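The complex is shown incomplete by one protein chain, all other protein chains being positioned as in the whole.
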Amino acid sequence: MKRTILALLLITTLCFSFACERRNGGSGTNAVDSGGEIVVGYYGDLTGRTASFGQSTRNGVEMAIDEINKAGGINGRKVRVIVEDDQGEPNKAATVVSKLVNQDKVHAVLGEVASSNSLAAAPKAQEARIPMISPSSTNPNVTQVGDYIFRVCFIDPFQGDVMAKFAANNLKAKRAAILYDFNSDYSRGLREFFTRSFKGLGGEIVAEQSYTQGDRDFSSQLTQIRAANPDVIYVPGYYGEVGVIANQSKQLGIKAPLLGGDGWDSPQLWQLGGASLNGNYISNHYSVDDPSPAIKKFVADYTMRFNISPDALAALGYDSMRVLADAIQRAGGTDSAKLRDAIAQTKNFVGVTGSITIDKDRNAVKPAVVLKLQDQKFVYDTTIYPEGMTPPASSGASPAAGYPSPPAAASPASTAASPAPTRAASQPTNR
Amino acid sequence: MDTFVQQLINGLNVGAIYALIALGYTMVYGILRLINFAHGDVYMVGAFAGFYIALYAGFAAGASMVTLIIVLLGAMIIAAVVGMIIERFAYRPVRKYSRMTTLIMAIGVSLLIENIFVAQIGATPRAFPDFLGSQSQAPYRLFGNAAISKAQIVIFLVSIALMLLLQWIVFKTKVGTAMRAVSFNLNSAKLMGINTDAIISLTFAIGSALAAAGGVLTAQYNPNIDPLMGILTGLKAFVAAVLGGIGNIPGAVLGGLLIGAAETLVVGYGQHIGIASTYRDAVAFAILILVLLLRPSGLLGSTVQEKV
Partner (left out) sequence: MPTFVKRILGLVVIVVLLVALNAFMSRNGLFGFGLPYYYAELLSLTGISIILAVSLNLITGFTGQFSIGHAGFMAVGAYSSVFLTVYYSQSAEQWLTGLVGATVAQSLVFLGIVVFGALIAALAGLLVGIPSLRLRGDYLAIVTLGFAEIIRIIILNIDRVGGATGFRGAVPPWEGRPIIPLYANFIWIGGFAVITIVVVYNIVRSDIGRALISIREDELAAEAMGINTTRYKVLAFVISSAFAGIAGALFGNFRQFLHTNDFQFIRSIEIIIMIVLGGMGSITGAVLGAIVITILPELLRQLPGNLIHYRLVIYSALLVVIMLTRPQGVMGSREFGIPWLKRAQRQPEGDKPVGEKGVPIAQQTSSPAMDRADEIKPR
């Protein structure tokens, strides 16, 4: 018995001695660029409840990196990515980012999709002074964590406001009902800002119902909404439920159009909802009608490589990596303070999800477009600009405003070409 | 009034699915005194089996009852086999151990099935093909705003047919008598010459087939299927079985319909008494706690004295 104890103590001490490292007492010194390859860390939910989101984003990131490397790398340096799975849990997100910045010593971090995970992990990146770019977290708090945290998507307040304006001004709706995902920070955020704006424009919220991601039956909520007789129904949820909601609402005989956000954007949506989706509207990052060759190339390449058409998350993942690469190039290296400044100075970067400018709050300023769903396509309807952004001279007539679009060779792109949902997903309460 | 009728239709629709799954729970519990945690996942397996059958056979969406029946039968057979495999290799070896061991084993099997699916085919939801064409067809109007869709009618009819079939099997056939004998007392049945292992396997097979039917039918109404869809539905079906009296077949049906109706009505009208619609899942648990506290044998069950 005594021998076993001794042996155990010896083993533990050995473990510790191998594991330890020198400390020089200073806290978080800035990572200095040492040349060599550029290491980027990516974290997301690859095996958990929202695995499809994390996997899509990762695919976008990987494709961007491959393209960059094929073109010779950034300033001649190749890029390598370390992919980590956080299983969709905020606790694990913090652990893996801590590993990426402290253990693997990455130069920058990309992630996460869900705001809750981003919020848990961002402090680790901030503390280690490593820039982090979130492709699709939309909660305003994420970038408030610190000056090293950025995002390339728009935030909830803007998107909710966009749809409210559209409903009130374009559709002339006075009565709106809301059906939102209770568990999802993204859905709740959109609901809050839609409500605020819609009421501010003189509208009335006549019914409000909620569901949980993973719910299979919405008929009782929809029946109650039907009884309130709204002009429009705002459903700021994800395509998995929205497809079914559209279906069930038609089966209940509801005539009011459904309005939504970029969470609807996925080829799966049509499979789930089919013809019942016709006549609804969503706000999104840009229009599929956009004939921009860059977008078509992205879609074609992605489809060929992954055997599935890209959804909005993949496109945002792709753009986040490209924004990072562009910043590294401008900064001349991966020195973290210089890199942070370079990212902050991103202006009118042409991504597949629109023209990206980073504002003083480290959020992306992009106009939003409203698209109408018709016959398995998202058809461009109108563009709504954020406050302080002036529309170009040819006001509103062109799709995908905000960045130069080639002459309208309008061949209708497939549905798959619509990218960019801003996700701040949460987990269902299935267990 | 028409809203209420609508909610009732919705509720009974959901309830019919719970009833189909609850039947499996109740039969297995009646025989083995085991809560088969993996049963909800068999429901999911059934839905996916139907999905892949349709995929490989090339069936696409279209209003065809025949394809639905083929897919339904195929899924039921596959699920029956899966159920028997689970019983043979996971439950039978631990039957002689303590109850906690079997319980843990059941949880383990449930998690294993779910996670193998997630690891292999991914957690992305798939869209089950719509054989009844309900995506494009208008519902049938009853009166006022109340409507019932073709899918809902089919779900009702098929569920009722399957339940009647089960009743016939259990009460009118020799095999059914054997099943009932085993549920009364396993050892006595063995002494009477009944091959209890075979009967147990058969029970699992039938229960799993019913759950699979529930899976395929539910996918007609809500085409969104994913590997984790069985967890919550399975739990609620278990509550339904308990509500009706676990071990009691008509009880399972009654329990399922009641849970479905309660859930839907609480979501629909609960706001007036301060219950948000997000407490939908909590309804089933609340009912469970009430039943277990007030009438543990369930509505139709009979109290069994525990012998020492």
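In this document, chain identifiers A and B correspond to the written order of the chains, with residue numbering beginning at 1 in each.
Convention: a residue touches a chain if its C-beta (ideal position, glycine included) is under 8 Å from a C-beta of that chain, and two chains touch if they have at least 3 such contacts.
What you see is a predicted model, and the numbers here were worked out from it, not measured in a lab.
Peer 1: Among A:Gly60, A:Pro90 or A:Gly333, choose the residue that contacts the chain missing from this document, as touch is defined above.
Peer 2: Of these options, the touching residue for the absent chain is A:Pro90.
Peer 1: Contact with the hidden chain only, please: which chain B residues?
Peer 2: 33-35, 90, 93-94, 96-101, 103-105, 107-112, 114-116, 118-119, 185-187, 190-191, 193-195, 235, 238-239, 242, 276, 278-279, 281-282, 284-285, 288-289, 292-293, 296, 306-308
Peer 1: Please output the residues of chain A touching the missing chain, sorted low to high.
Peer 2: Within chain A, the residues touching the omitted chain are 1-2, 5, 16, 19-23, 25, 27, 46-47, 84-85, 87-92, 94-95, 98-99, 102-103, 115-116, 119-120, 123, 139, 141, 182-185, 188, 426-427, 429, 431.
The criterion applied here is as follows: only the chains that are shown with their structure count from here on.
Peer 1: Measuring from the mean C-alpha position of chain A to the mean C-alpha position of chain B, what distance in angstrom results?
Peer 2: Computed from C-alpha means, the inter-chain centre distance equals 37 Å.
Peer 1: Where on chain B does chain A make contact in their complex?
Peer 2: Those residues of chain B that touch chain A are 3, 6-7, 10-11, 13-14, 61, 118-119, 122-125, 127, 130, 134-136, 138-139, 141, 145, 147, 149, 151, 218, 221-224, 226, 228-229, 231-233, 263-265, 267-268, 271, 276-278, 280-281.
Peer 1: Could you list, by residue number, the parts of chain A that touch chain B in their complex?
Peer 2: Against chain B, the touching part of chain A is residues 47-52, 55, 182-183, 209-212, 214-217, 219-221, 223-224, 226-227, 240-241, 243-244, 247-248, 250-253, 268, 271-276, 428-431.
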